[in-house]
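A single protein chain has been omitted; all remaining protein chains appear in their positions.
Chain naming follows the written order as A, B, C, D and E, and within any one chain the residues start at number 1.
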Amino acid sequence: MQTHKAKRVEITIEKVMERRLTEALKGAGVTGWSVLPVLGGFGRSGQWSREGQISRGTGLVQVVCITHPDKLDGLLDAAFAVVEKHIGVVCVTDCDVVRAERF
Amino acid sequence: MQTHKAKRVEITIEKVMERRLTEALKGAGVTGWSVLPVLGGFGRSGQWSREGQISRGTGLVQVVCITHPDKLDGLLDAAFAVVEKHIGVVCVTDCDVVRAERF
Amino acid sequence: MQTHKAKRVEITIEKVMERRLTEALKGAGVTGWSVLPVLGGFGRSGQWSREGQISRGTGLVQVVCITHPDKLDGLLDAAFAVVEKHIGVVCVTDCDVVRAERF
Amino acid sequence: MLQLAADNLLSPIVLSFVLGLGAALARSDLSVPEAVAKGMSIYLLFAIGFKGGVSVSDHGIDVTLGATLVAGILLSFALPLVAFGMLRALSGMSRTDAAAVAGHYGSISIVTFVAASSVLSDAGIASEGYMVAVAAAMEAPAILSALWLISRGQGSADMGSDLWREILLNGSIVLLLGAFAIGAITGQDGLDKIASFIVNPFQGVLCLFLLDMGLIAGRGLREAGVLDRGAIGFGILMPLAGASAGLAAGLLLGLSTGGVMLLMVLSASASYIAVPAAMRVAVPQANPSIYLTLSLAITFPFNLTVGIPLYLAVAQTLTGG
Amino acid sequence: MLQLAADNLLSPIVLSFVLGLGAALARSDLSVPEAVAKGMSIYLLFAIGFKGGVSVSDHGIDVTLGATLVAGILLSFALPLVAFGMLRALSGMSRTDAAAVAGHYGSISIVTFVAASSVLSDAGIASEGYMVAVAAAMEAPAILSALWLISRGQGSADMGSDLWREILLNGSIVLLLGAFAIGAITGQDGLDKIASFIVNPFQGVLCLFLLDMGLIAGRGLREAGVLDRGAIGFGILMPLAGASAGLAAGLLLGLSTGGVMLLMVLSASASYIAVPAAMRVAVPQANPSIYLTLSLAITFPFNLTVGIPLYLAVAQTLTGG
Partner (left out) sequence: MLQLAADNLLSPIVLSFVLGLGAALARSDLSVPEAVAKGMSIYLLFAIGFKGGVSVSDHGIDVTLGATLVAGILLSFALPLVAFGMLRALSGMSRTDAAAVAGHYGSISIVTFVAASSVLSDAGIASEGYMVAVAAAMEAPAILSALWLISRGQGSADMGSDLWREILLNGSIVLLLGAFAIGAITGQDGLDKIASFIVNPFQGVLCLFLLDMGLIAGRGLREAGVLDRGAIGFGILMPLAGASAGLAAGLLLGLSTGGVMLLMVLSASASYIAVPAAMRVAVPQANPSIYLTLSLAITFPFNLTVGIPLYLAVAQTLTGG
């Protein structure tokens, strides 16, 4: 099957920042993204878990965005402006997609 | 540690199509997959979120399938036959696995 | 934007083994990880789904760990010691990260 | 009648819906977790089914039960044709979208049914217990009509061999009919054992559920741009047309006041559970925003606020109840 | 006795279980969200523990409390040996699988206990409040026996230093004993404050929980192919053997009719929460489908439908209660 080169960007970020990040992604012209839940994790700011959480201030999500390689730089700039001061991880992988016209 | 080349296929698809997709994957001879929840997203058909959803017609999942490179083409053909008319994204990444005999 | 080479390790493992795995990862010197829920899947030990599960003995999670390439071998050794006798999948991908000093 | 409307509008359940609607329109982050919403819907289906069954076990099976079931099925088959005609006349939406929407209006909204039942029981008006079974019977036939409308056009509908099993055994039908059967078997004795779970807190749970429905409807309204003016008009006229058909059928069948009103409500309401799922599988090219917005953000609020007291007043007038 | 069996089979809780079972076997998509199932199980554990504690605070600590705890612990240690012997005789499963299964049957199923308590309270039969503590005490010892059986063979069991803490402090034991303690401390006063939460709606919540258990058992039955005929026979004979042992112990201890019946139920039931988790950690090579299917899809339904009324009838006959 015919596939095309693309980039998969995975941004792990606090839930409270989700809307700000996705707005920034829209601004950078990406055509789509998906949000996945994160149950818990560990990083420089310690360990946390979602179980029984009632505070709106905690909890992470993962925003996955598959995009055309040409749009990657704009996307990273936009995302980084949001993530910069906040906890979170940005990770980019090469990937192949079908239906390239979508990205 | 000894690792082996493999392919990681990530298919984001509507929940109602999940069983049809996994049946097709079985047909293509894959040895396993995992299904991850998706909380929300954005694409050509607009933005959506899982919160408070009661309609069975909405909501996406992500089916992740790690497979031997030789099986990739069959897998993509099988998956694409299901996904074709439906919303969803197919994304393939190179990866390394331990215990290659499993895939 | 300046990015750096890193490795993305994705380990799908039974929930009951999660803490043992993350302890092992800490031991291997990784600086962070995230845990994602898995709704269901299929593998050599059959098909399963999280829905309505009440047994603590079933259910998988995905532990994602982004790490410096130099730490990969230690990480895999540590992870494999835990995963070895248990069901689960280990998959490693090349990736690029921003803020390399974090990994 | 005005009093009735005011009572309905100012009841905790309608106000809870309005609260959710307002919160979503104001873009508050108020939200009900998916699992909790599903849990409440399981509770409501179980409770309403069970109580229907107990009522059948109390009053015996009415001679009109069979006839009412048949009438419900016929209404579910026929109403999509009416809806399709109206939509093609009023709105500019594509044939496929119109057919998909039409399918929703032949089928039913179980929460509207639940809200109507709770208005009836507040007002002390009895109704046939088997209306719960009629509700279940009306869920699926409309899907067939929609698919027929689509296949008559250039569009194609993809009825995999499994789709029928999925539709007929979808969770809400199974739970509703199953709880109905349990209620019918265990009768008043069974009800006594679990009344403080399924009867007493019922209206309260319904409030929280409608709060969530309000949130969903409000989010839908924010995307109401997908609907042209004709479509919005359809979302209000079609329930009236459906209710009229239900009224005619109910009077012909000689149902009680409550029964007539419930048949009107079933005919007037639009599905948002079974039909959307079937449409996503069989007609992926139809735009889900259109049918979900119409059903959840236009017709559901209309029925909940204006429709239910209106249908009750009409039923009371015409049955002399 | 027949009447009792019929009453039990036609109670809302058993019928709810049957509904779930049927829905799963028919491959309906009916499902209860994981979070809701966990929420209900927290509710049931809290309620049953609390009520047990209140009853102890009401009647004082019985002289037989200590003896019954010891008896429960001994039963939990001993029953896996019986189960293992039976399995090796009846079924062709591997030594490791047999030992893992045996561990489940020494331990207990708290939902079976809850269902039995609710049958007792329906029938107006009293029982010792501390049976809740006995239930908690019987959860873990069987795990030791299973691991010993495995290590005696060629197999190896991996008891990490943390596993014991995990087993003894697993959520359901802690919640059950904690609620028991709260009930014992606050007594009737405490119960009055929360009775309309933990007493009145109890049976109704139990219905929905058993609906979910039915769904799980039904999905299990669809995979019952992992079990040979001998294993299935074991799933029905072992509860009878366990109940007999519990009966003997209960009579020796001089428990009340209700207490004897509950000790029979505990001995007859098989774990599906604490033991599977421990086995996955310590004996990953044992096949979880085997022990979960046996426990959830064979023994649980058997106890719920046939076992409970049978054990009650026997206990009534032999204690003259």
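Here is the rule we use: contacts are C-beta pairs under 8 Å (C-beta built on N, C-alpha and C of every residue); 3 or more make two chains touch, one makes a residue touch a chain.
All values derive from a computational prediction rather than experimental measurement.
> May I ask you to name the displayed chains that the omitted chain touches in the full complex?
Even though it is not drawn, that chain still touches A, D, E.
> Which of D:29, D:58 or D:162 touches the chain that is not shown?
D:29
> Would you indicate which residue among E:174, E:224, E:240 or E:313 is in contact with the undisplayed chain?
E:174
> Please identify, in ascending order, the residues of chain A that touch the omitted chain?
On the side of chain A, residues 14, 16-17, 19-20, 45-46, 49-58, 85-87 touch the unshown chain.
> I need the residue numbers on chain E that touch the omitted chain, in ascending order.
Within chain E, the residues that touch the unshown chain are 33-36, 38-39, 42-43, 46, 50, 165-166, 169-171, 174-175, 178-179, 181-182, 185-186, 190, 193-194, 196-198, 200-201.
> I need the residue numbers on chain D that touch the omitted chain, in ascending order.
10-12, 15-16, 19, 22-23, 26-36, 39, 122, 196, 200-205, 207-208, 211
Keep in mind that, in the parts below, only the chains that are shown with their structure count from here on.
> Give me the step distance from chain A to chain D, shortest route via touching chains only.
Step count on the best path from chain A to chain D: 2.
> Would you mind checking which chain's C-alpha centre is most distant from the centre of chain D?
Measuring from the centre of chain D, the most distant chain centre belongs to C.
> Just curious, how far off is chain D from chain B if you go by their C-alpha centres, in Å?
Their C-alpha centroids are separated by 34 Å.
> On a C-alpha centroid basis, what's the spacing between chain A and chain E, in Å?
The answer is 45 Å.
> Which parts of chain C, given as residue numbers and ranges, touch two or more other chains?
36-37, 93-94
> Hey, what residues on chain D touch two or more of the other chains?
33-34, 38, 170-171
> Chain pairs that touch, all of them, please.
A-B, A-C, B-C, B-D, C-E, D-E
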